[in-house]
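All protein chains of the complex are present and in place, except for one that has been dropped.
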Amino acid sequence: MGLQPVSEENTPATSVTPVLRVEKVAKSYGHTRALTACDMELFSGEILAVMGENGSGKSTLVKILTGVQNLDEGTLSMDGRRLRPFSNPVDGISAGIVAVFQEVPIIENQTVLDNIWVGYDGVFRNRLRKAEKRHIADKVLKVLLGRQLDLDQHTESLSLSDQQACCIARALVKKPKILILDESTSALDIATRDRLFKTCSELTGEGTSIIFISHRMDEVMAIADRVTVLRSGRTVGHFTRGEATPEVLVSSMTGKTFAQAEESVDVRTPGLDGKVQLETQDLKLSAESKGINFHLRKGEVVALAGLEGHGQDHFLRALWALEPVAGAVVAYTKNQAQKITSPADAVRASIVYVPRDRRTEGIFPNQSIGDNFSIATMSQDVQFGVVKPSRSLTRLKAFKETLKIKMSSDRDPITTLSGGNQQKVVLARWLASEPDVVLLNDPTRGVDLGAKRDIYALMRRMTQQGVSFIVLSTEVDEILEIADRTLVFRENNVFVELDRTMTTREKLVSSFFGHEDSQ
Amino acid sequence: MTRTNKILRLWQRPYAIAAILTIALLAANLIVNPAAFSPQYMPQTIAAFAPFALAAMASTPAILGGGGGIDISVGPVMSLVNIVIVTLLLPSQLLDGPVMGVTAALVLGLGIGALNGVLVAVLRYQPIIATLCAMLILIGINIRLAPSPMQAGDNWTDAVSSSWGPVPVAAVLILAPLALWSLLGKTAWMTNLYSVGGSDTAAFTAGVNVTAVRVVAYATGGLFAGIGGIALTGILRSGDSTVGMQYTLIAITAVVLGGTSMTGGRGGMGGSLAAAAAIFLFQILLSAMRVPTPWLNLTYGAMLIGAIIVTVRTSTANKTKGKVA
Partner (left out) sequence: MSSPTNAVSTDTPRAKSGRIRDILTRGKGRVPMLQLVMLTTLIILGASLIPGFTRLNSVYSMLIIASFLGLAALGQTLVVLLGGLDLSVPAFIVLSAMLTSELYGTYGWPFPAIAAFIVLVSLVVGGISGYISHKYRVQPLIVTLGVGTVVTGATLIWIGGKQPGSAPAFLSNFVSPVGTTFGLKIPPAVVLWCLLAVGIGLILRHTKFGKSLYATGSSIRAAELALVPTRRIWVSAFSLSALSAAVVGALLAGFSGSADLTMGDPYLFQSLTAVIVGGTAFGARGDYWHTFIGALLLTVLSTILIGVGFSSSDQTIIYGILILVVVAGYSRDRALRDRV
């Protein structure tokens, strides 16, 4: 058991002893300090939101609380008793702390049932009989999804939202004392998310405490009893429900006042009269879909939206010929019609694609920042068969300025950069080829506010020079801020097209769910 | 409809190709070489098959555990057991006999397997590198112990090609690991192994002791290889340090052909066993048709390449089918 009293001399600061107390916790990876001084209290039966920008140390805190990582300094105590440090998640779970981690950690080759119960048993010992496991799994899924799932189905055929629900069920069946939800709602459809929130309030009624981590302000406002804010590895504020307004939280997270943080919002003039750069002709995302005839104009930003898995990703990838589809994609960028049948065609037509998953599709982990940047534009640098690094460095420097990439030398490995800066380098890799059309697949996923603003600012500047963007985005706020037009996808069709002037948060979200009134 | 569906689903199983090959080759053998399958010669035939089967089974658990898991030291472990029995145990009056021999085989296999597991799961060596080193060290030890093949003379391992009543002894050698494997299948370990193979980070954060699960996988493989060493001694009737690598080749071919994914988490023991049978039957078919030995080598290699292409093609075809449905 991981829960063992080391000393009992801790006198509670408040009249009620917190279930979990985090004191002066610090953690470094190599020489980057992820957490400097984190303090936090969690009381029985409450939902505590932990907020902070990317790199503020939230994920590290979760890893320490669950035993994934060891802490360097500080103490954790549960119910007033100091905890011996967990050496792995097994210890954390036996102490009653269970987390649902940020990236969907589904095990694709295993069944729904095995996915839900993974980690419950010992190395050899089965702690429950199979029939009981099935019964409980059915019950938990019913609560989360409002319907049954085939427990013997392999999870690879499930939608992303159902996969995420399985991961949440995996935590729930362990009957945690403290449940940690780390960005666990990002893949959920709204209905499932609402059922999760209902489940959360039931759990807190039974005395479970919940740590809720989310980038979405509306979610935090909806369910959190209190909010703790982290900034650069430190706890910078505790707010009760009444105090925590979006303005207060944003200024606490960024260290700036609300007005400053919002300064870059402005209204763009959409380029509706521009010349067509790219069009699709009867593009069908599935056999039953209607053909999509879409035009992208010069200087336009078109957002692709919808619930996860409704065809927007497929559509975007089809534009770069990464997915086989019926119908045609035609580019007019080079003043003549050109069919796109391969990524190479697309690049020749000056259309570039920035992939979604930075870790597996974006970066080259062991290579330098410079090599990561120059890989797509290397041909420009070749002289007598030799690649001249000085030329790509000049290009990189330009982007370092405009995107505010925080780096010291282009020879450092890319992995020394933070996630947001890595994403900026991956973006710059293709923007450096001076494209006419840029396809962005969720470009700001897992990127902090500051970096987002840098990316939006660059996009704005480029559209003024006539560059067009198609952006798949999972964030409503992002769509509202950047899009001239939005295509909402539903069941592999374009459900509705919303003009900037007609786009409101409510219309967007209700169209995700197929409400016709949004037209 | 349901019947065709059922057949279709069977065909999509990863081991389908191996199973069909085995049946076809068995039929071909029965036509060309019926004597080998007569009651009189059956025990010998199974004895000759046993090292193939055990090598293939020994290679499977490490691969199932994912993370690039592989144990290329299986062949040399079998050789080591073979050489230890012939050069150390048989000549000694004190240590001769099946009890000591079997104990030594199991302890050596389990121990080396567990060591490989520790190198991989605890010390985080890449599996290929770790078992490559184990293999180098074992090959060195094997050559030291038996610089040239050493005749064993009559001894207890000769029983491998005989029968206990109606049961061929070699069949017991093959069935014992299978029984242990299905016993492990009753415990949580097997589910854990497939989960770890599917996604080690997911299993780790969910509370699976990934390290222990993987060490047990390598140790189990090692144990099977140890049993394989007994079978090898039974058919070689000598201590020979040159045959080990050949069995690693056969074993990996069998695992691939048997439909186990090299990335872990998919496949199983049955496929490896069926594929080992297919390879074995192919070999005796060729020798019955008096194909010269160099051709055997060539066909092994060709089979391995063919197995890769065929299994990868069918498995990706199935996957895309599954996605559309």
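In order of appearance the chains are A and B, and numbering begins at 1 in each one.
The working rule: a residue touches a chain if its C-beta (ideal position, glycine included) is under 8 Å from a C-beta of that chain, and two chains touch if they have at least 3 such contacts.
Here the structure is a predicted model, which means the values were calculated and not measured.
Within the full complex, the residue among A:Phe101, A:Tyr120 or A:Phe294 touching the omitted chain is A:Phe101. Within the full complex, the residue among B:Leu175, B:Met289 or B:Ala302 touching the omitted chain is B:Ala302.
Remark: the omitted chain is touched by one listed residue; of B:Ile20, B:Leu106, B:Ile128 or B:Met150 this is B:Ile128. Touch with the chain omitted from the figure is made, among A:Met378, A:Leu480 or A:Val509, by A:Met378.
For chain A, the residues touching the absent chain in the complete assembly are 29-31, 63, 68-69, 72-73, 88, 101, 343-344, 347, 353, 355, 360-367, 371, 374-376, 378-379, 382, 385-387, 429. Think of the hidden chain as still there; on chain B it touches residues 67, 70, 72, 119, 123-126, 128-130, 132-137, 139-144, 147, 200-201, 204-205, 210, 249, 252-253, 256, 262, 292, 294-305, 308-309, 312-313.
The rule is simple: only the chains that are shown with their structure count from here on.
Centre-to-centre spacing of chain A and chain B amounts to 44 Å, using the average Cα coordinate of each chain. Those residues of chain B lying in contact with chain A across their complex are 187-189, 191-192, 194-195, 197-199, 201-209, 212-213, 216, 265-266, 322-323, 325. Taken in their complex, chain A has these residues touching chain B: 66, 68, 88-90, 92-93, 99, 101, 105-110, 114, 117-127, 156-157, 170, 174.
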